[in-house]
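Quick one: the structure is below, and I'll ask about it shortly.
Here the complex is missing a single protein chain, while all its other protein chains stay put.
By written order: A and B. Residues from 1 in each chain.
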Amino acid sequence: MRFLPLTEPDRKAMLAKVGAPSVESLYADVPNGALLTAPITGLSNHMPEMEVERFIGAMAQKNIGTNAAPSFLGAGAYRHHIPAAVDHLIQRGEFLTSYTPYQPEVAQGTLQYLFEFQTQVALLTGMDVANASMYDGATATTEAVAMANRITRRKKAVISGGLHPHYREVVETHGRHTGFETVSAPLDAAGKEDLAKHLGPDVSCVVVQNPSFFGHIHDFTKLAEAVHAAGALLIVAVTEVVSLGLLTPPGEMGADIVVAEGQSIGNPLGFGGPYVGLFAVREKFVRQMPGRVTGQTTDVDGRRGWVLTLSTREQHIRREKATSNICTNSGLCALAFTIHMTLLGEAGLNQLAALNHATASNLADRLATVPGVKLLNESFFNEFTLELSKPAIGVVEALAKKRILGGVPVARLVPGKEAEKLLLIAATELTTEAEMAALVAGLKEVLA
Amino acid sequence: MSGIRFSKDHEWVKVDGDIATVGISPYAQDQLGDVVFVDLPAIGKKIEKGKELAVVESVKAASEVYAPVSGEVVEVNAALGDAPGTVNEDALGKGWFAKVKIANKAELDGLMDEAAYKTFCEGLH
Partner (left out) sequence: MTTSNPPINTSAGTISGNRGLQLEEPLIFEMDVPGRSGVDLPDVPKHKERLAGMKRKGAVGLPGLAESQVVRHYTKLSQKNYAIDMSVYPLGSCTMKHNPRINEKIARLPGIADLHPMQPVSTVQGALELIDTLAHWLKTLTGMPAVAMSPAAGAHGELCGMLTIRAAQLAKGDARKRILVPESAHGTNPATAASIGYEVDPVPADERGRVDLAAFKAKLGPDVAGTMITNPNTCGLFENDIIDIADAVHGAGGYFYCDGANFNAIVGRVRPGDLGVDAMHINLHKTFSTPHGGGGPGSGPVVLSEALAPYAPLPYVVHGANGFDLVEHDGGKSFGRLKGFHGQMGMFSRALSYILSHGADGLRQVSGDAVLNANYLQASLRSDLSVAFPGTCMHEALFNDDFLEGTGVTTLDFAKAMIDEGYHPMTMYFPLVVHGALLMEPTETESKDGLDRYIEVVQGLARRAKAGDAAYFHGAPYHTPRRRLDETLAARQPILRWKPEETKKAAE
């Protein structure tokens, strides 16, 4: 077997050193009857590399990838161009096959890129500091709510109807089982909700999204003032992080915690994961922040270096008193993010964001001319909501038959009549003229 | 140092009238190593003997500091915010944590004097 270097003579010699008659004898502590004496039946035996490729390759071929058909899917996961250097660099074995940097002298590479990553996230969100990443945007949002509950010693979160439904559901799940209340505002397809009315002395935080799940761009400055006046924290989620290249960052609107899904930068769609959650806070809250964090220090020779720090917040030290049970970050995805962001730089990110907005804006204009299509947004970044004359799930199925991946029906995430005819459409720098024309033509036929 | 008393959890307390000044013992700071952060209670907080008063963190450990007496927090050592190392340098002096208005002076009776505490620490090795 190609990954296992021991030979039979090796095993024999090693067993002799151990003083054991067989490998099986090393399992003597396993209770009687529970130790299997032969390979488990009903499973295949080992395969050569080429067979593995053939086997899983056949599964891959049954799918329609977004690179193989016009795609307008978004809803929290976006198809962007990833420069070739990103994937090359993250596959360097020293990054790919290293562990959490617990021994800083032999992990300065990981620690330095995490320090750079934390800085980039803080800059993008307009916040003071950021952690070394979380699982994804949805779990980061939940951790932000838990953090707000700790800081305010209150137990009620107000959730915007413009927050991604998965994010809302994850927060609600945690609330149900960890003992905090959630007040979820109705779906806000129009982008006009008033959340201040839910504020009260028991509210720990208000969770909003920008641009919202439906694409609307908000100014949360006034809301932040109201939230703070009520003694609560404002949490702003961003599901399309490219938007921060063009839009006023949440930190400038008064956000206390900013969470984001970082997938758009450096990470492929990959059917939903692994992604990378971004988490940024005000300086004064840093010791209440969950997750791993890298800090600058010096070595015994006085040279600048980096270590994991503030680790007394974490589970390996605090155990049941930790700020969170999370014991990992999304290291490799954070690396992909930071390399892509470094390649872009200020000029590249600005241009990328502008390109996304321009493409989406032009697509919206063209779709608005299709009979049976109504554009619900006055403002958006690279994704907007259409109200169709027919249920959106059926429309998307019909488009798929024409090999067009025509957006995300809101009802896929929020079942029921209310959102039945709403369709989210995203465009990015990868969206071509021909693809836009195909969608317009396809929708015309399907809605006719 | 005559008025100082110690708890089995290695807190010390010095009483002046009805105010108790509380900190951690030199033995405790030595066990913790370099103190990097002290999470102090809010002024006005009512605390109960034996319950958490503060949290003291070193690089690799975090420990609860338990109130040796019940009462109300009237002052905290804000200087520890910028200089947590004071706990290591002067545990019984400038490294104090909080001042508590004592609710029940009888609670002090269960605490050890300096000699008894010294014997207690020696027994821990």
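Simple rule for what comes next: a residue touches a chain if its C-beta (ideal position, glycine included) is under 8 Å from a C-beta of that chain, and two chains touch if they have at least 3 such contacts.
Values in this document were obtained by computation on a predicted structure and should not be read as measured data.
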Per the definition of touch given earlier, which of A:Ala190, A:Leu343 or A:Leu376 contacts the omitted chain? A:Leu343
With the missing chain put back, which residues of subunit B would touch it? List them for me. 34, 36-37, 57, 59, 84-85
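By our rule, only the chains that are shown with their structure count from here on.
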Which part of subunit B faces subunit A closely enough to touch in the complex? 36-37, 39, 57-62
Partner subunit B, residues of subunit A touching it in the complex: 287, 311-312, 317-318, 321
